[in-house]
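In what follows, a structure is listed as structure tokens, so that the remarks can point back to it.
Here the complex is missing one protein chain, while the rest keep their positions.
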């Protein structure tokens, strides 16, 4: 564990992964987008709207992956005081929030033609919305402190508390929804055809490798920001050290 | 031409399909843009600080 | 720079530095709105029926919560003593602070309200009057809230006390704000209600800075 | 006296000295509830339909507002530094403070809820489950809210940020709380929902003091 | 550094403010239902200094806030150049008050904090003045730092630097030496001396060093109401 706690070691591995992830992502997008948008056939029930499905499901998948990464990173940070783990969590959060927003928005854009409404209080939609709020809470809390080191720890605790609660929220919502609304609408109501699986997997792969590649970039950026902060501060330290002599 | 128009119409669902892809492009592109922008400004800032420090040292 | 623009610029800069602030107001608005379907159940028709009212009530509560600390921080760190002692008219200072508050919380609230209206299935005809009513109503909310915020300075739990003081004063705004939406839903014109809201705003703009300034003076005593 | 009872006694005494505090929580609950008839219109059947949900949502918001300052005052005046340094386990101190909070705000909320239910025309069958659900739900609200309150220490506008953090976590309590009332209204037993609420309470009682203590430790750092 | 305030950029000429004498007579003040002092009189001439002394709780802070117009007197009258002060805003415009609280925004940088007060008081903010003020309290190196990073003494120095961004004929300082290290105490003494040299008046409450040469002393203990007055008060 502590081998990775060293930023240099950690970044060596991350930087080694980066070209692969970036290249894979570029290729998968280049191949996947034409397949998803052009060559794959329309669904017999959903028609052309099935094309929304590819990005919708990909971003839904990503928003959950990213939250797990965030919770795991926060746990490692709190338990082993692993600074890089916290950077992973911190760098992931804005991406997770974007993926959650994208899931919601593409879902809404799909819902209007399919169900005739942008929004229903379906269990899965509702859980997604709450996850989005948890992301926002994490971001707002990390940002709210004058002292960024304090924000880190507070946000990490929140991420852990949230991950304990997510399953509870999920099941409560499911149960609530079935009590009130004898399923007019069920999202899973269509058979997955082989012709749909190919573009779906291409897009899933593209999104995931995109996340990994951008995560590395963001980690570099965060580390640089920390170095700049230290350098800035050290200039004051030097001057202060010189102060009694003045 | 017609084929392209027909394709762009997405079977009458153009108003839903294209915005969805547009939003995805904005989201993914936006993250990438801001990440790269921050990275670049920070790299520049760091270099500036380091060279300033070297300069300061030589004057000591 | 005039006193007004100096204070306004500082408050906007502080809000930008801590950009999470406007964000959290919006988030409270969104979350409180979203809690209602859990409370009353997800049925579309019930939600559509209460959508306008719920949006207005939660917008009021959100604005109120953010008002809580409009003067409290300045009071606690001694800035308020200094602002009272600038020699410039205190109502101008107050107006600048209220403007900054509205720009950083009222405007974002208005911007997200249509999105939340979607989740509550507000009928399409209600959107325009909702936004206009909020546009005319939220400045009044900020102005009236500022009086309350100044009055509760120095009490513990100012936030809750503040609600007690100003929520009753918000009732007229609430009534005409929701009436503007409802009127549009049943096909009538919203303009009468909107002009009443504009009237409230002018009234608040005239009196609230003075009342707030008086309350602030006694707070520093 | 043990650490627990010392802290509990002090917080209760402080609450009594400033008796306006519990009062204002109740007042917020009442006023926010009463705003709804103005927002959604006075029709009895609509109000009765949404009564349970509105009461639960406003009770949550009221409890939340009062949670805002549960640690903030101690943090600002340096008491928290000292409490961390008592040498006694911090979770015990936290538990004492949460108990005091519940006794001074949760209990009064429960006591007035039947009266407010009358104004919203809640059908008679709903009263008993409403009170029991609140009795089992409000401790969870205090416990979970304490974690949030500890996390936002030292931020500006802690209040609104707190809402963003904990309102999503309150959703399960809200769902089962209103479900208990609804079940009674359609003639079913509320006991399953009430036992789930009791389960949440036990869960919160187990984890929240530790999480809160961890958050407090990093707050004084 | 302080010397530049007098000549140098020319910002702080004596003409920058209308020097005047500040006095009060028959002052009495009540805090929390109890008389703190009564029958108190004082005069500070232009260029003069008044040092408030007295045990803890004798009313130094109360008197300073009264002088600033923040607290109302139960009896007595303040005067500026022997004219009774009845417009509190005009009076506020000619004084600077530094109290126990430092009115610093942690999220703004040290320079931004100063700039805000300068443009509030002078209607403009000039970098040369800000730099002079920072130099006067040895804060230049910290100019770009958020104020939240300051230690207790550095914060207090930032509060004091406000005194020199906008000239005013009357300074009211409540225990200005708290938390300051030796070189900062010297800087404060220099700033007060420069202010007085330009005809400014200063009132300082202090338990220890007074930071002023000459000047008169007012012992608050001398104006405490008798015990009887006390008890009948309630």
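Observations
Residue numbering begins at 1 within each chain, and the chains themselves are lettered A, B, C, D and E in the order written.
Just so we're on the same page, a residue touches a chain if its C-beta (ideal position, glycine included) is under 8 Å from a C-beta of that chain, and two chains touch if they have at least 3 such contacts.
Since the structure is predicted, the reported quantities are computational estimates derived from the model, not experimental observations.
The chain not shown here is touched by just one of A:15, A:68, A:148 or A:178, and that residue is A:148. Residues 31-32, 34, 54-59, 61, 100, 148-154, 157, 175, 178-184, 207-208 are the ones on chain E that touch the missing chain.
Considering the complete assembly, chain A touches the hidden chain via residues 7, 147-149, 223, 226-227, 229-231, 233-238, 240-241, 243-244.
For chain D, the residues in touch with the chain missing from this view are 1-3, 6-7, 10, 13-14, 17-18, 76-79, 81-82, 84-89, 220-221.
Quick note on the criterion: only the chains that are shown with their structure count from here on.
As a whole-number value, the distance joining the C-alpha centres of chain C and chain D reads 25 Å.
In terms of their C-alpha centroids, the spacing between chain B and chain D amounts to 44 Å.
Looking at chain B, one finds that none of its residues touch two or more other chains. Of all residues in chain E, those touching 2 or more other chains are 107, listed in ascending order.
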